[in-house]
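All protein chains of the complex are present and in place, except for one that has been dropped.
To keep things simple, chains are lettered A, B and C as they appear, and every chain counts its residues starting from 1.
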Amino acid sequence: MADFLSLHDAVARYVEDGATVAMEGFTHLIPFAAGHEVIRQGKRDLTLIRMTPDLVYDQLIGAGCAKKVIFSWGGNPGVGSLHRLRDAVEKGWPHKVEILEHSHAAMACAFEAGAAGLPLAVLRGYVGSELPNVNDQIKFIECPFTGERLAAVPSVRPDVSIVHAQKADRAGNVLVEGIIGVQKEAVLAAKHSIVTVEEIVDDLTAEPDYHPNACIIPGWAISAVAVAEKGAYPSYTHGYYPRDNRFYKEWDAIARDRDAFRQWLDENVHQQVANPAGGKA
Amino acid sequence: MADFLSLHDAVARYVEDGATVAMEGFTHLIPFAAGHEVIRQGKRDLTLIRMTPDLVYDQLIGAGCAKKVIFSWGGNPGVGSLHRLRDAVEKGWPHKVEILEHSHAAMACAFEAGAAGLPLAVLRGYVGSELPNVNDQIKFIECPFTGERLAAVPSVRPDVSIVHAQKADRAGNVLVEGIIGVQKEAVLAAKHSIVTVEEIVDDLTAEPDYHPNACIIPGWAISAVAVAEKGAYPSYTHGYYPRDNRFYKEWDAIARDRDAFRQWLDENVHQQVANPAGGKA
Amino acid sequence: MSREYTSSEMMTVTAARALENGMTCFVGIGLPSEAANLARLTHAPDVVLIYESGTLQTKPDVLPLSIGDGELCDSALTTVSVPEMFRYWLQGGKVSVGFLGTAQIDRYANLNTTLIGDYHDPKVRLPGGGGAPEIATNAGEVFITLKHSKRAFVKDVDFITTLGFGRDGKGRDGVPNIGRGPTRVITDLCVMKPDPETKELVVVSLHPGVSREDVIDATGWEIRFADTLEATPEPGARELEVLRDLKARTDRKHAGE
Partner (left out) sequence: MSREYTSSEMMTVTAARALENGMTCFVGIGLPSEAANLARLTHAPDVVLIYESGTLQTKPDVLPLSIGDGELCDSALTTVSVPEMFRYWLQGGKVSVGFLGTAQIDRYANLNTTLIGDYHDPKVRLPGGGGAPEIATNAGEVFITLKHSKRAFVKDVDFITTLGFGRDGKGRDGVPNIGRGPTRVITDLCVMKPDPETKELVVVSLHPGVSREDVIDATGWEIRFADTLEATPEPGARELEVLRDLKARTDRKHAGE
């Protein structure tokens, strides 16, 4: 069963320097609080996997935690670039970061295959794209029944996956609701997993909005559950608080400038031990 | 968008002699009413796909509709054999039926791959089993990343899939709830699909128990919706009526005897045009 | 409360005791389901029961007749699609033990649920593989329970539906990402385990009142016995009471439906 830990202890226990880490949440439920805790603990040389790096990885990259980033769409949604990611890739600041890029379809399938315990995912993908020229992890196989050429990518099997969700119950079972992304797949594909939640309830199956086919991850499939109120802010938690689209726009100016970024990081992450969610809650 | 048809018209339009048909529903929501309509319309030479043939295919086979059955577990759950299936396979009555058998894992993956538009499913399956000796559709591929030998089976892509569900709304969107089996996969994998439902409601998203991640199949992904009250009887519809376990037990005696079966079929299917659900409703 | 019990009850109680609290068990219908639920209702309240119908962590009040009875969904933590069940939960390595029944079993614990006789001219068609082929290879280990008889316990199964240790006992050697396979077989006469070297099934424990001859007579090969043969402990009073209540509830429910 999942251990109930503080966010500090969960990150300290499961995120090791050099680890392969997937923090997932597709626009919704991005585990910012956990990401900030990783920054505060000064983790280094992480291989960071995320379909959409978003601000959370921009912050981790700018803070110097990343050795490599595996992703499929690295922008600030609806706003523009991730300037910390670009600064690392284009200028090597704060140090050079290696990137490995996929398409969304391939990464989604790779998470699915990881959850399914398979070494590879097979998809009708990358036809005519030049991504296979620059990503040696993309191969092609031939269907033994039809002869069709299909793409194959290695499954995603992180050392630790971190996701945020609405609530857990006392047995550590977790409800994910709304845009569920690849959260379940990330948790099931990983050796260890940390789930931050908005709140703990007694029993998910006794909740008034219980649904027999809701996306519930059993506690015995999770390593640690940590409460982090507003833990997805400035992204959002369906049913709790909305996405702070304004902050996403403001991030553009903060992240463009190294000093502005350092100052933001200092004020909103390093000095915020008591408020692990960071940002303007 | 799905057409709203009578069950008679839906079967007449989409189930052709010689077609490959998947009637799915994993113990729950088995489309008996539709199966009986197929029998009444005297369809012939069907290739019938179902993970668990269950009574519905026992009846179709006994009624002479089947040329071939593709399945992974052909028993009367908790009771014993499917005697009509056995009589066809062992004695050729009413005529010889060809069988192609898989494991559940392989068929589930084959439905998933069919829904995903792929020609094959890849799984860690059939290790040490002799099923590949008798099913030439089971092949093995080598993972290009790890060298692991994995099983491959062709995806399921029926001409028509038929499933039963709780309710549809006026746009033809369908809610499947409870044990959802491979219903969604069956519908999405097929060229055409018929969904029978217990009732029609105005708008699924306005129902009091609406849930954002419920298993809803959009109307534009379905060919025809037909109302069939108690259409899954003697299996069951979660939220509507329970499984008639007693009938499942009684079926053993009916199906053991060719004459008893013919009489049952005559009384409960052929003479039941007005009550398409058949059985003892 | 009488301590008298039937051989079936002895089998079920012994099978139930094999499950430890906290195990994640992929449950076959019939005898395995009876044993797994008895375990849950007695010494292993936190055993996680998973049925292939997609019902995760289910706690049925009565035994299901089928693998997909409504009771399983109603009492589950959540219910997932069947592809997800086989892909994420079984193949994904989340199942510590698969609990299976079978029609035939041989000395290397291979299981046959496909047919008796020749495949293309069967004497008896059995239901087929169902979930078993992949449960047996993707679960951490496998428990098997069935009644002991010469028809069921054969030297070589007519057909290997589901791998035990193969025709020669070496079927799992060198195979990557495979579970340990059958670790015990519980019958109404005894408990068997595979020999650590040869993988041949060996009787390790005799149920009360059962002799070696009883087992020899009910087994279709020259069955071996462990050097230190144990006596299976008798069912406890509470185990029998809970089992009988469970079966009575089940009978009432299914008769009433």
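Here are some notes:
Here is the rule we go by: a contact is a pair of C-beta atoms (placed from the backbone, for glycine too) under 8 Å apart; a residue touches a chain by one contact, two chains touch by 3 or more.
In this text the structure is predicted, and so the values were computed from the model without any measurement.
The absent chain, not drawn in this view, touches the displayed chains A, B throughout the complex.
Across A:Val21, A:Leu123, A:Val187 or A:Leu265, the residue that sits in touch with the chain not pictured is A:Leu123. Looking at A:Ala108, A:Ile217 or A:Ile254, the residue that reaches the missing chain in the full complex is A:Ala108. Across A:Met1, A:Leu131 or A:Val201, the residue that sits in touch with the chain not pictured is A:Leu131.
Residues of chain B in touch with the missing chain: 1, 112, 115-118, 173, 184-185, 188-189, 204-205, 212-216, 218, 220-221.
Not every partner is drawn; the one left out touches chain A at residues 26-28, 51-52, 71-75, 77-79, 81-82, 85-86, 89-90, 101-106, 108-109, 111-112, 123-131, 133-134, 146, 148, 178-182, 184-185, 215, 236, 238, 242-246, 248-249.
Going forward, only the chains that are shown with their structure count from here on.
Excluding chain C while holding all other chains in their positions yields a single touching group, one piece.
Taking B-C and A-C together, the pair of chains sharing more C-beta contacts is B-C.
Centre-to-centre spacing of chain A and chain C amounts to 40 Å, using the average Cα coordinate of each chain.
Residues of chain B in contact with at least two other chains: 123-124, 146, 148, 178, 180, 215, 238. Within chain C, contacts with two or more other chains are made by residues 73, 79-80, 87, 91, 138, 177.
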